[in-house]
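Only one protein chain is missing from this complex, and each of the others stays in its spot.
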Amino acid sequence: MTIAVTGLNAIDSPGPGVAVIRGLLEAESFSCRIIGLSYESLEPGIYMRDLVSKTYSIPYPSSGMDALMERLQYIHQQEKPDLIIPNFDSELYSFIKLAPRLKKMGIHTFLPTLAQFEERHKVNLPAFGEKYGLSVPRSKAVYTANETLSLDREYGWPLVVKGKYYDASLAYNHEQVKAHFNRISAKWGLPIIIQEFVHGTEYNVTGLGDGEGGVVAAVPMRKQYITDKGKAWGGISIDDKKALALNAQFVRETKWRGPYELELMKDKSGNYFLLEINPRIPAWIYLAVGVGQNIPEALARLAMGWPTDPFTHYEVGKMFVRYSWDMIVDLAAFEQISTKGEL
Amino acid sequence: MTTKKRYERPVIKRLESNMPAKFGGRSNFEAVTHIENIAVGELISRFGSPLFVISEKRIRKLYKQARQAFETRYPRVQFAWSYKTNYLSAVCNVYHQEGSWAEVVSGFEYDKAISNGVEGSKIIFNGPDKTEEDLKKAITNQSLIHIDHLEELYMLQEIARSTRQRPKVAIRVNMDTGVYPMWDRFGFNYENGQAWDALNKIMYSGNMDLMGLHTHIGTFMLSPSAYAVAASKLAQLARMVQQKYDHEIKYIDMGGGFASRNTLKGAYLPGQDTNPHFDDFAEAISSALINSDYRPKTPPLLILETGRALIDDAAWLLGTVIANKRLSDGKRTTIVDFGVNVLFTSFWYDHRISPAQPFTAYTEDTVMYGPLCMNIDVIRENVSMPLLNKGDYVVVHSVGAYNMTQWMQFITLRPKVIMIDTEGNPHVIRQNEVLANLSSMEQIPPHLATFEL
Partner (left out) sequence: MKIKKNIAVSENGFIFNPSSGESFSANPSGLEILNLLRQGHDKESILNHMGENYQTDSQTLERDLTDFIETARQYHLFEHEDE
């Protein structure tokens, strides 16, 4: 089977693509060939020829769905992929909308519904928490920097300043709030979310929902080392019953379809807050594969409509330690992907 | 001799790590060589550049889509054409032919609707500035007057008393629908009881007919659910009136504000992919009304005043490249012959702009400037465009709403507007301005009539 995967930017703030591909290639229930889909010429996955058979550049999400569809049609003619796994938040809207058309071409996906995707937006988190009975930190979507002026009295310092899709920075005073507001809104647009900062320990859960309320896979992880970009550089699988219960509640209540990552914060009294729902596979997914839950494989099976048993077990106390790796690349390869858009 | 190749400006650019490969942008652009099967070049050579082009076919199509979206979900629906969105008479009359009433917000617009031949009783009169004279006229014509503030309500009562005529009225209600910004400057507030108070004043006066309830929650709305909130609140008010006075509200006017296909500045994904459709708004409004507790004998007429979503995507602005330039930092700029004086909406939107002739896959990041000698005259701050030559034509999409009413005669004269009819024939529906148009309104005191230099 041929699977196309995005998110090949295995850099210091990595996309999940390369880890997803490793999971797919290690799948026991099928063998597959990987097509990479890239946005920029220096995404490392493009040059990992032992993992990725061929890469095609695709247009940025901001170019719109028609541009994406046209490019996917071209790729379809060349490669006839059976499945696409998009791995960026910002491209999901287009892929969810295009899913029925892709299906007609014989390309499967397994994505959240548009309603699920919209509902879990950071902007909607307070309403989301209330609807499904999940504790979330207080937050407000703002459209001008001035609206943030009174929020510190409600939430206290520091405030978390978040972009609609990506990016989050802590601010300890109004000047910093303004600076973050301007920087993040310039890149990701409006609104900006101002969130209460919850002191505590961060946990993450990655999982897979079958779309009917059932959990197909779930692995909780605690970050052990965090880079200056806020990304985990090391983490450990843990046995946290409360986090798993919260995870099960999330999947059951929302009937989540597809992969996701929950960002949780446990405060000093042991209460969990749901900080964010990422509607896609996280970059540390290979830990899940390594502890016995090959989520990319299960995702591919669900997408193809094959019977898929839920995972019931994973190894606790396994770590992932991320590392950088310098590849030697011929200029000709860079030239190919930069001028032809294919490699 | 061999035929010459089509010329494209030579470019060289540095490949930067964060730069998308050029073919990634290839399909962002498709040359728009024709509008309704007429070549852009032919339109410009016949009618000049810049040029607004409106498609009658597209207007009728959008209107039918909107009507269908609502009529399949709610039994009684009436559209009222929002004059301020585009009050060129040819445009208004297409909507009136389709069955739209008129929705006006000034005495001038009111007179325009009358002169277009709209019956007085099918004119909705909105807005905070209605003079006594305007109101008297509207009352005599049995138009639907939507009261904006208490002063207007008192003035209507006074006129009703002195003329012994019964004004047909509604109140405009503003409310919290969970969207930002909240439009609370128009009408009476729902949450703090102003609206209910105004309704009581009308019912108690005994000399006005309370016909309907009106709201208009915002502009370029991207969340249909806000309309559901608004519709429920109006239904709640209708129920309160029914219970207290045994009086049935005849109509609920949900105003407009539906987004078109344009992309708001600051949005990451293009509007044509993400903005809700008529179906989404219709579903939100209709289900809120149908599921409300208001149960009159006849369901109230649902009035919609949507303007932008009906006309925006039915018009284009054609223009011509005047020059290419580089800024001091090497940034490429392109100057076109239409500015913000003509394309007012470029203050709000990142308008989609297509070249009107074939081009290769190569693009450059460009600032697109209008021709005005003013720093604010920027059509697009940063747009990746194919390599345009002087004299090339461009097509700006979705310009039908607000441009042909908010444009201004500033530095240049306003261009022609043409409409291509359903048979494909172009008609001039507004002439371009000439110096005499402007001079005719001016008067020069005798002592300033002559001078020597």
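The first chain written gets the first letter, and so on, giving A and B; residue counts start at 1 in each chain.
Quick note on the criterion: a contact is a pair of C-beta atoms (placed from the backbone, for glycine too) under 8 Å apart; a residue touches a chain by one contact, two chains touch by 3 or more.
Because the structure is predicted, anything quoted here is derived from the model rather than measured.
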For this session: Tell me which residue among B:13, B:46, B:76 or B:166 touches the hidden chain in the full complex.
Result: B:13
Exercise. Taking the entire complex into account, which one of B:89, B:389, B:405 or B:422 touches the absent chain?
Worked result: B:389
Problem set entry | Touching residues (missing chain, whole complex) on subunit A | 331, 334-335, 338-340
Problem set entry | Absent chain, residues of subunit B that touch it | 4-15, 22, 326, 330, 360, 362, 387, 389-390
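To be clear about the criterion, only the chains that are shown with their structure count from here on.
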For this session: Measure off the straight-line distance from the CA centroid of subunit A to the CA centroid of subunit B, and report it in whole Å.
Result: 38
Exercise. Which part of subunit B faces subunit A closely enough to touch in the complex?
Worked result: 15, 17-28, 180-181, 266-270, 272-274
Exercise. Contact residues on subunit A for subunit B in the complex?
Worked result: 39-42, 57-67, 70-71, 90, 93-94, 97, 141, 143, 164-165, 185, 188-191, 337-341
